[in-house]
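Take this structure, written in C-alpha cells, and hold onto it; I'll ask about it next.
What you see is part of a larger complex, with each chain still in position.
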Amino acid sequence: MTLALSNISKSFPGVKALDDVSITFEPGHVHALLGENGAGKSTLIKAICGIHKPDQGSVSLDGKKLSLGSLKEGMAAGITIVNQEIQVFSESSIAENIMMDKLEIYRKRGGLDWAQMNRDAAQYLARVGLHLDPELPIGGLSAAQKQLVQIAKALSREAQVILLDEPTSSITANEVAKLFELIHELRDKGITMIFVSHKLEEVLEICDMVSVLRDGRHVGTRPIAEMDKEKIIEMMIGRRIQLENFGALTADDTVIALRANGVTSDGLIEDASFDLRKGEILGFYGLVGAGRSELAKTIIGHYPKTRGKLFKDGLEIHAKSVGESIRKNSIGYVSENRKEEGLFLDFDIETNMTITIWKRLRNAISRKIDPRRQREMADGMMDALDVRATGVDQLVGNLSGGNQQKISIAKWLAADCDILIIDEPSVGVDVGAKSTIHKIIWDLANEQGKSIILISSDMPEMISLATRILVFKEKRITGEVDGIATSGLPYEDVSREIGRLMA
Amino acid sequence: MALSTLKSGKVITGADAGILGAAGVLILLFTLASDSFLTQYNIFNLTRTQSLYIFVALSQAVMLVTGNMNLSVGAIAGLTAVVFGYLVDTMGLPLPAALAGAMAVALFCGWFNGFVMTTLGINSFIVTLSTLFIFTGFVYGISEGYSYRGIPKEFVTIGRGKFMGLPYLFYLMLGTLAVVWYMFRYTVFGRQLLATGSNQEAAELSGINTHRVIMGANLLSAFFAAVGGLLWVSRLGTAQPAIGQNWLIISFAVAIIGGTALQGGRITAIGLFGGGLIMVLIKNGLILVQANVYFEQAFLGAIILLTILLDRGREIWARKGRKK
Amino acid sequence: GEMKMAWYASTVHPYFDEVQKGVDQFAADYGVEVTKRLGQDWTQDNQNENVTAMAAQGFNAFSIFPSDVAGAHSLYEELDANGITIVDFGQPTQQPTPAKFFVGTQLKEAAMIATEQLIQAMGGKGNIINVLEVPGEATRLRQEGVEEVVAKYPDVQIIQTVGDLSSIEDSVEKVQNAIAANIGKIDGMIATGYTPTVAIAQLLTEYHEGGGDKIHFFGIDTDAVVMDAIRAGHIDGTMAQNPYGHGYIPMVLLKLMGEGYTKRDGVHAIDAGVVPVTAANIDTYQDDISALTKSIIASLETEYLQK
C-alpha cells in the first residue's frame, strides 16, 4: 500500500522534532529514512504508526486518510513497527512475547491455546533465523536475540506496512544477512517498508529509495541508484566529511598493560588468555553471545573470576567490584546496554557525565562536589562529543538514542582510566557522531597512551580502529588476527581470516 | 506463576516447591513439638483461617501483579461488611439483595481507585492511602462503631460449617485458587495483567489497553476484598466495623511470602496457598509451643524471616555461587 | 473430666499485667496451675486464632478479655459447643453470650462517675471536651455515660468531642489541636480510655507548667504517669478499676464451676468496682479495692453460684 505523509509536524517541550514533513512511500520498495541523531526519524515512525499523534498534518494509506489514536489502531490499519528500543516482557516466554499483541486469536474454549501459540512462534523465529525453543523465558536472551524476537513479532502481524527503526543496531553480520533475505522476500510480496539505520553500507545494499531528515525537516528523497556514501552523508549533515582513515598505531610491543592468564568465570567465559599492550586498541570480535561482554565484565570485577589471573603493568590484580576496578586498577567499562546498565535516564546530562568522578570533584574540607568544576567538565565534554541537546540540564531520557550513547561514553572519558573497555561504542550512532567517537577512541590510544579493548560487531569499525583482533566463539577465544593496520591488509582479507576463526 | 514457567506446563514450579517446602518443614516441626497440633479441631481452625487469609492476599496480589498496590483492601472489606450489616439488619432486606448491595458498594470503591489511578494518573500508593482513610471514615460514619448482629443463620453456616472434617471455606478457597490459576494461565485478561505488571510500556506498545487492565485489577481487588469481608461476617456471625483493620500487613505478607513479585509480573496460585499456610502455621505454632508472651512478636518476625530465607535459600545460594 | 485452666488477654498492656497479679495470686492460694497467654494485637482475628489453638491443646476453662465485644461471639459459641467454660473479664461480650459471667468494670457507670467527679471539680459549670478512644461498642457506651451526666447540668456543655485516638502520638496531637481550637473556653476534659488518659496527663502537665489556664481533667486507669500528674496537681483524678479482682475472681468462678457449681438464674455481670482516685485518697484507694474484692469472693457461692 502507498503510505503518504503530508505536512507532518510534531513538537516536544523545547524541541520541534518534526517540521512540515511530506514523504510518499511506495509499495514493494524498501525506503531508507536517514538523518543524524535527533533528526526526528523515530518520531516520524511513531507518528506513522499511531504511538504519537502529530500536531499537524496527516497520514494516508492508499489515499485513505488515517486518524490513529493508538498503536492498536495502527496495527488494525495494517501498520507494524520494530521499535528502536528493545522492549520485552522479561518473565514471559519467547512465544508469548511474539504474540502478546494478538493473544485474542489463541483464545479458544478451555482457554489460551499455548501449543498453537508455540508452534506459530517457532515458525516466525525460524524466519528470522533464531533457532530457540519458543517456551524459553526471554529474560535470558542476549540483546541481539531479543532484537530478532522483536522483528519476529512485527512479522507475525502480517502487516502491509512495516516500519523498521534501527533493526540491525545490535545484531552481527550473520543475522543481518538473514534479515536482508527476509526483507527481500517481503519486498517481493509488495510490502511497504521503511528502514532506519546509521549503517550506510546496509542502506546502500538493501534499500531502493532514500529520504533524509535534518533537524526535523525533510531534506529530500532520491532513488538509491543515484547515491553513494558521500552524497548521503552530505545530505544528512549538510557538508562533506572526511571519511576516517586512521593509519597505524605505534604501540610499544614490550609494555604489557593488561595480561589475562586463563581467566574463567563459570558459565560465562572459559580460559581467556591475552595481552593488551600499552597504547593499542585490541578488538574483540565474535558472534552474538560469544562471551565478549562477559569477559569484559569479569575483568572489571562485575562477574566473579572463578579461575585464572589478571596482571596490570605486571602486578597481579583482583577486583571484587567495579568501584574497586576503577579506583585500584584504573580500568573502566562502557556498557553495550546504555539504557539498563549505563545511564540514569531520569537524571540530567551533567550528572550522568560526572558520576564516575564525583570524588575527584570534591573539596577536601567541605566534602562538597564543586558545582562549577562539574559544570566545566560537562560543558567541555558536550563540545568534545558534539552532543545535541538543549543544555547540560536536559534529562538524558529525552535525548535521541545516538546522543544517549555519547553520554554513556562521555562518563568513561571523564573517569580517565588507564585501560578502557568499550563495548559496542557506535550502536545507534549517526555517521557524524560515529566518526567523532572513533576519533576520540583513536586519540585516547594514540595521544594519551591509553590501552583500549574494543568490543564491536561492526566489522568496518573494528578494522579501521583495531591493531589486533581476538576472535571469540562459544565463550572461548579461538584466535587472533594481527597486524591489521600495519600491513595495510585489505578489508576482505581480514574479514575472511575472522570468518575462518569463527567457523 | 511466572509467565515463563507457566507455559512449560508444570503445575508446581521451583519457586512454588520452595514455599510448599518451607510450609512442610513448619508442619513437621510443630507436629514434633506439640501433641495438639494434628488434632482434628486444630486442623479445622488452621484451614479456616488460612482460607480467609487467601482472600485477603488475593485482593492484594491481583494489584501487585500489575505493578500497583491497594492499601485500601481492609477498608473495602470493612465497608462491605458494614453495608451488608446495615442492609440486612437495620433495613431488613432479604439476604441476596443485601449481598448484592454490599458487593455493589465494594465494586464502586474499586472503580473509584481505578479511576483516580488511570484517568487522573495518580500513583496507586497515594490513591489507595487516601481511599484507605476515606473508606474507613465511611465504615465508622455508617456504623458509628456498632456491630450489626442480625445476620441470617443460613449465611452464618458458610463460615462455620464443615464437610468431611474441613471447613466449607477451605473448599471455597480451593475453588477460587483454581479459578485464579486458570485465569492467569489461560485467559487473555490474565496474561494482560501479567504483561502490564512486567513492562507497562511494552504492554502499551503491544496494543494492550493498560488503563483498562489496571481498572480490571482494581475491580478484582475490590471483589476479593469484599468476599473476604463477607466471609469474615459469616464466620463471626456479626458485621463489625473492625473487620479489615489488620489486613494491610497480612495482605502483603501472605502475597509476598507466597511468591507474588512486589514489582509486578508474577503471581502463583499454589504459592499463595503455601504463603497463607505458612502464615497461619507460624501464628498457631507460637501458641502451641508456649513462647514467652512478651517477646511473642519477636518470635513471629524471626520465624517469618527464617521461612523466607529457607524458601529463597536455593535462589540465594545460586546467586552467591555465580558472584563469587 | 480434668480441669485445665487458661487465661487469655489481647496483647501486652500494663492493665493486663495488673490482672495477671490476681491470676497468679489465685494460682498460689489454691495450688492450681493456670496457663496465661497474650496475643500479638488487639484484633478479634488474632484472638480467634490463638484461643482456638489453646483449645486444641485441651484447655477447658478460660478467663478471656474479649478483643471485640460483638466479634467474640463466634469464638465463644464454638468453644461452648466443645464443652469449654468461659468467663469474660475486663469487658463483657454482648448479651446473649455463651460466657457464664462477666467480671469487670461497668463501663457506662464508670464513665458517669468520672463525669460527676469532673463536674464537681469544675464547680458545677463550664465547658468540657469529651475525648474518646477508638470507635467501637465500649467507646460508644462510655460516650453515652458522659453525655447523660452532662445533660443533667444545665451550666455544663460539651463543646467538642474528639475521637479515634488509637496511639499515644495521635492522642497528643488531637487533644492539643482541640485545646488550640477552643483555647480560653475550656474548663475541663474527660477521657474514658487508657491511651488518651495517659496522653492528656502528660499534655496538661506541660500545659500547666507552661502557664496555661487551669483545665480540669478526669481520666481512667492508674498508670504511673497519671498518678504523677494527680500528685503534682495537674489533673484532678482518675478512675481506679480493680484489675486484681478482674484476674482473681473469674478464676475462682471457673474453679467452682469445675467442681459442680452452676450459675444462678438472672445473674451475669459481677461489678468488680471502680474507685475515683484524687489527691485525697491516692495512697489509700488500694485498700478499698482489696476490701471490695474480698467481699465479692465471699459472696460468690451465695449470690452467683449454686450447687
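Per-chain numbering from 1; labels A, B and C assigned in written order.
Keep in mind that, in the parts below, a contact is a pair of C-beta atoms (placed from the backbone, for glycine too) under 8 Å apart; a residue touches a chain by one contact, two chains touch by 3 or more.
These figures come from a predicted structure and were not determined experimentally.
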Only one copy of each distinct protein chain appears here; what is the full stoichiometry of the complex in this structure file, written with the labels shown? A x1, B x2, C x1
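Keep in mind that, in the parts below, only the chains that are shown with their structure count from here on.
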Chain whose Cα mean lies nearest the overall Cα mean: B
If you average the CA atoms of chain B and of chain C, how far apart do the two points sit, in angstrom? 34
What is the distance, in whole Å, between the centres of chain A and chain C, each centre taken as the mean of its C-alpha atoms? 72
If a residue has to touch 2 or more other chains to count, which residues of chain A qualify? none
Multi-chain contacts in chain C: which residues touch at least two other chains? none
Quick check on the complex: what are the chain B residues that touch chain C? 34, 36-37, 39, 41-42, 45, 49, 140, 144-147, 149, 156, 159-160, 232, 235-238, 240-242, 245-246, 280, 283-284, 287-288, 290, 293-294, 296-297, 300
So in the complex, which bits of chain B are touching chain A? 2-4, 7-9, 182, 185-188, 191-192, 194-195, 198-199, 201-209, 265-266, 322-324
Contact residues on chain C for chain B in the complex? 12, 35-41, 43-46, 48-50, 52-58, 68, 70-71, 73-74, 77-78, 82, 94, 135-137, 139-140, 164
